[in-house]
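Shown here: the complex without one of its protein chains, the others still in place.
Per-chain residue numbering starts at 1, and chain names A and B are given in the order in which the chains are listed.
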Amino acid sequence: MTTALFLLFSILALTFLLALPLGLYAARVFAGERVWTSPLLAPLERAVYRLAGVDPANEMDWKKYATSLLLFNFAGFLFLYLILRLQPLLPLDPLHLGAVPPGSAFNTAVSFVTNTNWQDYAGETTLGPLAQMLGLTVQNFLSAAVGVTLLLPLVRGFVRHETDRLGNYWVDLTRTVLYILLPLSLVFALVLVAQGVPDTLTALVRAHLVFPFHEGAHLVRHQAIALGPVASQEAIKILGNNGGGFFNVNSAHPFENPTALTNALETVAMLLLPATLLVAFARLARAPGTAVALVIATLLFFIPLALLSAHEELSPNPRIAVLSVAQHPSPRLAGGGNLVGVDDRIGAVGCALFATAATATSTGAANCAYDSMMPLAGGVNLFLMQLGEVVFGGIGTGLASLLAFAVFAVFLGGLMVGRTPEFLGKKIETFEMKMVSLSILVMPLVVLVGTAVAVLSPAGRASVGNPGPHGFSEILYALTSPGNNNGSAFGGLDAATRFYNILTGVAMLLGRYWVYLPLLAMAGSLARKRTVPVGAGTLPTHTLTFVVLLAGSILLIGALNFLPALVLGPGADQALLMTRAAHAALVRRAAP
Amino acid sequence: MFRSLSTTVRLFLLLAVVSGLVYPLAVLGLAHLLFPAKSQGSLLVRRGRVVGSALIGQEIIRPRYFWSRPSATTPVPYDADASNASNTAPTNPRLVADIRRRLARLEHADPGAHGPVPIDLVTTSGSGLDPDISLAAAAYQIPRVARAGGLPVRTLERLVSAHTERPPLPFLGPPVVAVLPLDLALHRLYEKEQKGRR
Partner (left out) sequence: MSRAVPADAHGWTLVRPALLDSLRKLHPRGQVRNPVMFVVYVGAWFLLALVVRDLATGRASLAGFTAAIDLWLWLTCLFANLAEALAERQGKAQAASLRATRQEVRAKRLAAPRHDAAREEVAGADLRPGEIILIEAGDVIPSDGEAIEGVASVDESAVTGESAPVIREAGGDKSAVTAGTTVLSDWLVVRVTSEPGATFIDRMIHMVESTTRRKTPNEIALGILLVVLTLVFLVVTATLYAFSWYAVHTAAHSGQVIGLTVLVALLVCLIPTTIGGLLPAIGIAGIIRLMRHNVVATSGRAIEAAGDVDVLLLDKTGTITYGNRRASAFHPVGRTSPAELAEIAGLSSLADDTPEGKSIVELARKSVPSLASALPPGATLIPFTAETRMSGVDLDREHLRKGASDAIRAHVERSGGAWPEEMDGIIHKIAAAGCTPLVVARDARALGVVELRDVVKSGIRERFARFRTMGIQTVMVTGDNPLTAATIAAEAGVDDYLAEAKPETKLARIRAYQKDGYMVAMTGDGTNDAPALAQADVGLCMASGTQAAREAANMVDLDSNPTKLLEIVEIGKQLLITRGALTTFSVANDVAKYFAILPAAFVAVYPGLGVLNIMGLSSPAHAVLAAIIFNALVIPLLIPLALRGVRFRATSATRLLRRNLWIYGLGGLVFPFVGIKLIDLLLTLH
């Protein structure tokens, strides 16, 4: 556990160390100011506007902003869907992998456009380099930027007053991609290559085995090694909180995550942009105190849950304990603990912390088999997503949802100090409550109803990969992750069926746009209001008391809905593990 | 409406070209320039032929060599074109059955071994391509390799130690032993010995 503590705190320290300057830089970018990268990027930016016919000075109201977003995402969806379906007709498919089937193509296109990156396919056997680059990498950039285009109008809604202008969607999008995502990804990709992540246009290398072996009656002499433009995609996959792996096993693959160092850096990179946006928010909303309170509330969830996950992963599996197997934590044992589905260079702690970061943000990447995690560690993944992706959360979307929860908290807290509630100088009234309720409370409905549909239908149950309550966890995960645009999975569930393609596709769409549109509408309403001056009677949002209130609201209003499902999934799974173990221990003691 | 449609399409195509072609090709070029070997997959070449990648494990179950971890890829273990994990849950009875089977195989190869078996030797990895084993898993195999390969334990210990990779900071991750490079070195040693005997 000391290792876990050291690793966790150095990851967090590095994250915020990088996020501080980056956040200030990002705030200037979002405000449209000149930054030190401008000499290089401003001409490119201007060229893009000119060629696309965008007038950057033309600001939009929330409806126009939302329409632009929907149109843009629809264009992205069509483009990606066509690339997947038409793969055989396009160049750069050296292995002739063929067209992606319609159900899978629909699911994947929705998944990457919504920043979910839920994958029902195995990357190396489905997509060639062109589809990976022009199909997926493009969406990795654009869908990550879409999150920012939720946060920015929302912040403007708080800051501006008596206006209906929330900014220019095209400008917000373009500047995010050009000034933030591209430079960061370029640097990170090269760091990854330096550690061993390949980047080629070759799709496959055949290795001649020095040690051929028999598989059944067949002598295996070769190893086919899948390659491709991995580093460029890996960088934005992690930084952009996308999480869709180049390879089937995602960041567990040695080519995606070759060393302990890349593992730590990827964990940092997942948290980096959400943390950066918190800093940028502090600057843009002129609310550093509130931003600090949000960070503390976030860490209040993140740190204990990460440590719980690490603790569970380091705990010996009681069922294996009865065998003659060494699994107690020790550096000589690759860290020990639960190594089922974990590569040795990563270890149980690396797996737990990466998983926590991947589900706390909307990344959904995986450096180990989440399905094989200990019940409560898998439960931590589920819980973090079910919080509504607000603990760090997705790029932009996470902070926006956290602000939505803050609106809730302020509503209760405001009443408790005897004023009709206000947040960041704006009165929270009926319309805001409606929109916030819609955006926060629809996710539980999607996840719970989806899970109920899946467990009751034979098609839903047929995909389950593990028996007992864990099977339920798999289904719950398969709705929770798309419903929150996370994209990670309990891999034992066979999601490549028509049933799950449709169900998760719908969950992803609702999870994305049903959160996005109400919050944008709220931003529109907030911007029209007068700014209320802050006084001694105003509920302060920069105190520890507010942190407690916010954390309590997230737990009581956000997470309590999932308690029954969590009890029947990971809870029952854990109970099963413990009781059977007690039984087995009894058996062992009885027999000398 | 038409204007915003046309803006949508034009801006999308422009950004797609920037992020889907310009960016990956820039990374590709820089990677080739700066890290020629690593950008190609850290391939291991022996006598002019690619024999594997330093980062990708291979199925090795000969008594004279260090074994890799079990692999969950199909149809063959360590299929580097079909990475996969077993996705077995901790409560799944299959997990215990699999481990029992692997324990039996280890015992079959080395009846004299005692002490508990390191967990990574009897469980499948996350990628199915784990290039490494733990220090304990290497140490556990040294007596068997020494006996089967006729090498002194001291030599093997030195060899293992030479192929142990430690992260730059101790808490970043556990120390591991890279199996394929280790076995290739061992292989060279056997070949040299054979030549010497001739």
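A few notes on this one:
One rule holds for everything that comes next: a residue touches a chain if its C-beta (ideal position, glycine included) is under 8 Å from a C-beta of that chain, and two chains touch if they have at least 3 such contacts.
None of the values given here were measured: they were computed from a predicted structure.
Looking at the complete complex, one finds that the omitted chain is in touch with A. The chain not shown here is touched by just one of A:10, A:37, A:163 or A:561, and that residue is A:561.
Interface note for the absent chain: among A:46, A:222 or A:530, the touching residue is A:530. In the full complex, the hidden chain is touched by chain A at residues 408, 411-420, 425, 428-430, 432-434, 437, 441, 444-445, 448-449, 451-453, 455-456, 461, 464, 467-469, 471-472, 475, 530-533, 535-540, 543, 545-546, 548-549, 552, 556-557, 560-561, 563-565, 567-568, 571-572, 574-576, 578-579.
One rule holds in what follows: only the chains that are shown with their structure count from here on.
Against chain A, the residues of chain B that register as touching in their complex are 3-12, 14-16, 18-21, 23-24, 26-28, 30-32, 34-35, 38-44, 46, 49-62, 65, 69, 75-93, 95-96, 99-100, 103, 115-120, 122-137, 139, 165, 167-176, 183-184, 187.
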